[in-house]
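Taking it in order: structure first as structure tokens, then the write-up.
Each chain you see keeps its place in the complex, though not every chain is here.
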Amino acid sequence: MWLHVSCQLNFEFEVPTSFILMLRPRSGAQQWIAREEYNISPTVPVTEFTDVYGNLCQRLVAPAGAFAISTAAEVKTPDLLDSAPGAAFVDVCNLPETVLNYLLPSRFCESDRFGSMALELTAGCLLGYDQVAAIENWLRANIEYIPGSSSVPISSIEVNARQSGVCRDLAHLGIALCRALSIPARMVVGYLHGLYPMDMHAWFEAFVGGRWYTFDATQNSEKCGYVAIGYGRDAADVALYTQFGPSAPPLQQVVSVSRL
Amino acid sequence: MWLHVSCQLNFEFEVPTSFILMLRPRSGAQQWIAREEYNISPTVPVTEFTDVYGNLCQRLVAPAGAFAISTAAEVKTPDLLDSAPGAAFVDVCNLPETVLNYLLPSRFCESDRFGSMALELTAGCLLGYDQVAAIENWLRANIEYIPGSSSVPISSIEVNARQSGVCRDLAHLGIALCRALSIPARMVVGYLHGLYPMDMHAWFEAFVGGRWYTFDATQNSEKCGYVAIGYGRDAADVALYTQFGPSAPPLQQVVSVSRL
Amino acid sequence: MWLHVSCQLNFEFEVPTSFILMLRPRSGAQQWIAREEYNISPTVPVTEFTDVYGNLCQRLVAPAGAFAISTAAEVKTPDLLDSAPGAAFVDVCNLPETVLNYLLPSRFCESDRFGSMALELTAGCLLGYDQVAAIENWLRANIEYIPGSSSVPISSIEVNARQSGVCRDLAHLGIALCRALSIPARMVVGYLHGLYPMDMHAWFEAFVGGRWYTFDATQNSEKCGYVAIGYGRDAADVALYTQFGPSAPPLQQVVSVSRL
């Protein structure tokens, strides 16, 4: 499936503001970026770097006044993302070094507090993929997905208490539960075709059977139309933009995803 | 100052247990490891790797039954760690890429919630080193340091509410406050000469004036006798040992530090 | 200066052929990629990765038969690349760790054999930038630049013996001479506006005064219109495409660079 995705951000700053942006999708195992655009107005010097999770990030200082960023891409994604019921749990001693980082608790995923709950939710499951699928199903059934219901990110403990949340919140709780079972799990942000209302989306991946698989408790189980932009331990690592200094949320954030 | 440091851990496991250890100090800008020992009993295969923070970590599966780890080192440390009142704040756009990671909130350092408090505590300070020194002083004056007072790590929000904590807790709150000011800050665990009661110690570093400086609100301001073992965003990253599976804390943990 | 650059490669394979490609320019200190395209025909699965030099590379298996790759980008480049006569030599003990790799001899830059020659060519120069500028001038005066004169890469020793070569050859000799003086130097491949005959280009960078500067003995000293695609120790690291298996050079390679 070929998708056209775009994101437009408009800011208005009172003072020059330092920014780290994460808006450039990379070609990877499950997506190919055939065409890409990245415009900034007014033009300022930008430095690009790769963060510890492999994301392409940009640093810049936005001047006072109006500041606009617009990005777009044409991406080939699979018609159906891989799933693998039965894929085995990988013992910590056999995990690739690069995924060990995703076993630890993080800002919004307090996996150290979810041990018993995770065991309970997955009781009777084959270790591995089926545990994660059980977590995904439990989230779908028990945490109400209400797009737009939170502004500031809340942590998995808070999500579990509220029993509802935005996509990011369900992902955080899913990640915390996986890690509590010693299954590496990471946050993904990006685009999703057909999302309503259209916006940036967040989901999670779990490492079982020797590779990463996609899970998303906010959608039905058929997984397609995902375009990943950033990977990290949780929302703290994969903010599309991080401002330093006085907070000034975008006046406008317009996201679009359409089939080519 | 030449120090001899050692750490002995004794476990008793009911089932084979996967472990990640972080017990090998590395030579660095402020310490030189002239001699080192690392023994495991019974002998099992061990894989060593470098994590994303540059720490040397070991992976192994401890068998059921008694399991002992003993490490020791002879280390040259400075007579006095560097301090630099007046060292300048480094704007985000000029920070080295490798420290950007330490600006983000993490499991035990919810810096996203400490913006106003950090500004208040450091009002009137020169931006940079002096802000961090003010935070350190505030912690010393306001958060009671009670060695042994907590077992499970608690986060900076909880520490701030309790107004007391162990070394790790004071470090977490210090880190959260620094990051809230866009100053990169990281957790360090290791040995400290003269610590009473003797145990592993935790402190923090802040990046100002182009390099990392050591801060420790649990001690007087003269800084010496520190031997770093691990660096990370917070205690989640720098656990001396991380067990996977049923928790079984060490029966015994003996730490020693003496002058050579 | 805004440039439109493109590269089209056409192959004809008798058997399926493994490939590593390096055709995707990255935004960096001196260039901003505002728009980019990357097409492969027929479509095959592609994996993208970042190599040890920070280059974005693609792996794929081209099927038997016709195979085409076309890439294009719109890039903002400086009107004039920085130069810095007098910029100081950085002693090895003060170099950033990430550049140490560029001090060592490599496949096509046998810097271990150029010690006396490098000292001779730069006698009387201020250590640092001026030594590199003297090397660049010496190359311009003594090694004849003959585009298209070699097909297989030859090494700096061979270039020095022949006294002529393509852009890659002059860069290799320049790099070897810099490294012989303990100045880190690296190869860059990419596009150059106004190059005649138009083709991919190669030049080199030297690390003096705390950063990388661009040198190119095949052109006049005014440096502008460069778009870097890949960085490495020498041509072995920065091949636009590396084939594994029976060699089958492209039937056609069309490169274009124009002002927007």
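Lettered A, B and C in written order, each chain numbered from 1.
The definition used in the following text is that contacts are C-beta pairs under 8 Å (C-beta built on N, C-alpha and C of every residue); 3 or more make two chains touch, one makes a residue touch a chain.
Predicted, not measured: the structure shown is a model, and the values here were computed from it.
Copy number for the full complex in this structure file, with 3 chains shown: 4.
Keep in mind that, in the parts below, only the chains that are shown with their structure count from here on.
Viewed as a contact network, the protein chains form an open path, each link joining two chains that touch.
By number of C-beta pairs in contact, the leading pair of chains is A-B. Averaging Cα atoms per chain gives one point for each, and the point farthest from that of chain B is the centre of C. Closest to the middle of the protein, by Cα centroid, lies chain A. Between chain A and chain B, the centres computed from C-alpha atoms are 29 Å apart. For the pair chain B and chain C, the distance between C-alpha centroids works out to 43 Å. Separation between the centroids of chain A and chain C, computed from CA atoms only, is 36 Å.
Contact with two or more other chains is made by residues 47 of chain A. On chain B, the positions that touch chain A within their shared complex are 18, 20, 47, 49, 51-52, 59-61, 91-93, 97, 100-101, 103-107, 109-110, 112, 152-153, 182, 236-237, 242, 244-245. Contact residues of chain C toward chain A in the complex are 26-29, 32-39, 43, 46-48, 50, 54, 56, 58, 76.
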